[in-house]
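Left out: one protein chain. Kept in place: all the others.
Order as written gives the chain letters A, B and C; numbering starts at 1 within each chain.
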Amino acid sequence: MADRTIVTPHLELRRRTAERDRGLREKVMSLEEAASFVSDGDHVAVGGCTISRTPTALIWALVRAKKKNLVISRSITSSEGDVLLGSGVSKHVITSWFSQGIVWGVSKVMRHYTESRKARFDEWSHMAIGLRYRAGGMGIPYMPVRSMIGSDVNALRGDEVKEVTCPFTGERLMALPALNPDIALIHVQRADAYGNAQLDGLQFMDIDIAMAANRVILTTERIVSNDQIRRAPDQTRIPFFTVDAVVEVPYGSAPHECYGLYEPFFDHMDALAAQTKADPEKGIKKYLDDFYYEPSSWSDYLDRLGAEALIDASRRGRSIYND
Amino acid sequence: MADRTIVTPHLELRRRTAERDRGLREKVMSLEEAASFVSDGDHVAVGGCTISRTPTALIWALVRAKKKNLVISRSITSSEGDVLLGSGVSKHVITSWFSQGIVWGVSKVMRHYTESRKARFDEWSHMAIGLRYRAGGMGIPYMPVRSMIGSDVNALRGDEVKEVTCPFTGERLMALPALNPDIALIHVQRADAYGNAQLDGLQFMDIDIAMAANRVILTTERIVSNDQIRRAPDQTRIPFFTVDAVVEVPYGSAPHECYGLYEPFFDHMDALAAQTKADPEKGIKKYLDDFYYEPSSWSDYLDRLGAEALIDASRRGRSIYND
Amino acid sequence: MTERKNYTASELLAVMSGRILEDGQIVFAGVGIPLLAATLAQRVHAPGLTILFEGGVVGPFVVPGELPPSTNEQRCTRRANMVLPITDVLLLLQRGYVDVGFMGGAQIDRYGNLNSSFIGNPEKPAIRLPGTGGGNDISSLTQMIVAMKHEKRRFVDAVDFITSPGFIKGGTSRADSGLIAGGMYRVVTDLAILGFDAETKEMQVIALHPGVEAEEVKDNTGFDIAIPDHVARTEPPQENELAVLRDVDPDRLYTA
Partner (left out) sequence: MTERKNYTASELLAVMSGRILEDGQIVFAGVGIPLLAATLAQRVHAPGLTILFEGGVVGPFVVPGELPPSTNEQRCTRRANMVLPITDVLLLLQRGYVDVGFMGGAQIDRYGNLNSSFIGNPEKPAIRLPGTGGGNDISSLTQMIVAMKHEKRRFVDAVDFITSPGFIKGGTSRADSGLIAGGMYRVVTDLAILGFDAETKEMQVIALHPGVEAEEVKDNTGFDIAIPDHVARTEPPQENELAVLRDVDPDRLYTA
């Protein structure tokens, strides 16, 4: 697994990219079909941040497909990280911050798995994670940076970071290794059937992740026509040729938010936090049973969230445009 | 002059930035007042590319103010470069391509000044110019790159580029020196009085230039309210705190284009090309007299372009949204 | 000063740290006390203050009663001037556009190093904390203000793990490590305002809050801390300051 997290040599990166079908073609499919692009042991980058634009539906599909040994990276990891550890899908998370969210305190699930060494949580600074993806997306093997120096965060990373000297100024900087995930999971407000994605509001690290990854699975609240995309090409944030699968999934981030469409499902998140605080292992297992394994479909999952919650989250979400 | 083109040490860059008034404040002024931010000898980065979103009005003001020894950098340099050389405002242009445009052939003005060594034209690859600005905007002193290797383009740059080795893969790359211009000139479709700028269509290198420069002068087709900006913050491309002056200048890029508003004034450009082809020095002097020195105001300059040309360019410009 | 206080400890923190912010500054703020304090400063004495949020937000304007639960959600973008990718808003710190980083702290030491990663030995921690987030970047790249409760278990001689570097081992060790800019500026607690010695970079008391005696600070600090004999005193929170706080956070999410 460890070798999945260091730098892919350039010619190998190019070879993988050259093999991809990057032509303009339709790639709409089901969640289950899209999940089949993920292989056991893959490095999977998760789009969004904390409880915003999380590709929940794709994670739901990966859990149901019983994937194994995925290495997960994300800018900030929330309850979807607890789900990935609790389900056994991942034993290795690379992120800058890992807990459901500040207001819910320190995740007992994260603590349970990492303190017992059942899972590994590699900590990088938030900008370091971002610049690793960015270097990967730019096709360079490292990015010089002025943070993650002098602290124990870099010390703990060992050979995964290297000191470099600027050949012009002589300044000492840290070299961050490029990160090219095997596959990225990204949820957006709208995309066309080719995978051209337009994002509203907060973009997080999604664009760099898409450019860096060797494959991208896109879920979208709705699929729009390519004509619509072409009328405002300056709004496209992810180009179709990076995308391998497009799945239309309404409420695809629930119980997290999707900018301008729905805010987080706070009551649901409160209940999840309370349940895992009481008993991390049992709490998350019950959550998985109730919301991941038992529903017959994504619609059934949404039924379990409840119409009232869906309407309330949507009302709050759309309110960003009420001004 | 040469020392203006190498890397500014980080603490010096920070010192200059710390001295700037970056607070939220109105900064609307006249072209002449804005031009006074430029000092003789400054490194001036010019926004836009070729004949698109060129900050023509600002260059017009600099020429009229008889600035001297400016070092000019731009992604691709068109007729505004001929104007800057012909007027004596600059004797040093850093760019990737320098001529009015492919359809007009090789610029006789550029040839006249550079072949006679009256002016210097430092050639970098297009991506290298862009990555130099980007490194400057990121606050790192260099950017590793895989182009500008093996060619005479890098050979001619001497100590301005350095070979580096990736500490992870051992790959050889070129280090491009960060470029932090003293001042950037940028023309946009709309901005508020604080300098929050929203760009439509092609962005070129303007965002990186704004982030990298020590000052930014913004001209805008119109000044909109800060409320309007705040209703679509994800459309803001240049943040107010990088901007030192905002000038409302309708047709501020003419005779070049401004995306979605007007296309290039082709007849005017044809005439300029013909005039400078016949005699580069006299041709550009006459052009400067007719369009730069003699007009009493920017409106008078537009009068000389002519209402019919303004209407025609606008009709073509707006047609991008006719679909 | 035994009069009954008309404010909570959190309100005191917000008021005292808000006063340190200056008009025209750009402040990289966390949620909770930092956000409240920055909003307070904007409304009382620093109308040209700009707030940045880690989620990628430039210059938002907090809507009373709709405080964001994190810095990475749509509520953070209300009436913002700009929204950027996360990496780019963090790069503003590296470029030098940010005057102050402003965050809360779980554990701090004599040299202003912060720990939000591990309690105990990182190899076998008693508690795995959530980690750095942007804390390491902010404290590495700009001047820092930290607001936190003054408790002995939080103010320790040396943190178990340096998540967000202060002055490392004091003296010139921060710059020597390669961190040539920024550094800890102020720690604001419910007892005092703390700064750092110019040479040794050890934490010291700059001013005590109303009703607080030097002994109380010493008792609640896990290392010897210098307190000048004639230490300054802060002015108590004013009615207008408290009124703004209560307007912005009517549900007392962060000031209970």
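What we mean here is this: contacts are C-beta pairs under 8 Å (C-beta built on N, C-alpha and C of every residue); 3 or more make two chains touch, one makes a residue touch a chain.
Predicted model only: the values in this text are computed from it and were never measured.
With respect to the full assembly, the chain omitted from this view is in touch with A, B. Which of A:54, A:196, A:253 or A:275 touches the hidden chain is settled by the complete complex: it is A:196. Considering the full assembly, B:207 is the residue among B:207, B:229, B:272 or B:302 that touches the omitted chain.
Note that of B:55, B:260 or B:283, the residue touching the chain absent from this view is B:260.
Residue in contact with the omitted chain (choice from B:28, B:45, B:58 or B:76): B:76. Listed by residue number, the positions of chain A touching the unshown chain are 10-11, 13-14, 17-18, 21-25, 137-140, 194, 196, 211, 226, 229-230, 233-234, 236, 239-242.
By the touch rule set out above, chain B reaches the unshown chain at residues 49-52, 75-76, 95-99, 101-103, 106-107, 110-111, 114-115, 121, 123-128, 130-131, 133-134, 145-153, 156, 163, 171-174, 201-208, 257, 259-260, 263-264, 317, 320, 323.
By our rule, only the chains that are shown with their structure count from here on.
Centrality by C-alpha centroid: the chain sitting nearest the overall protein C-alpha mean is A. Chain B and chain C have Cα centroids lying 40 Å from one another.
Inter-chain spacing, taken between the CA centroids of chain A and chain B, is 38 Å.
Contacts with at least two other chains are made by residues 145-146, 171, 173, 201-203, 323 of chain A. The residues of chain C that reach two or more other chains are 57, 77, 79, 83-84, 91, 94, 180-181, listed in rising order.
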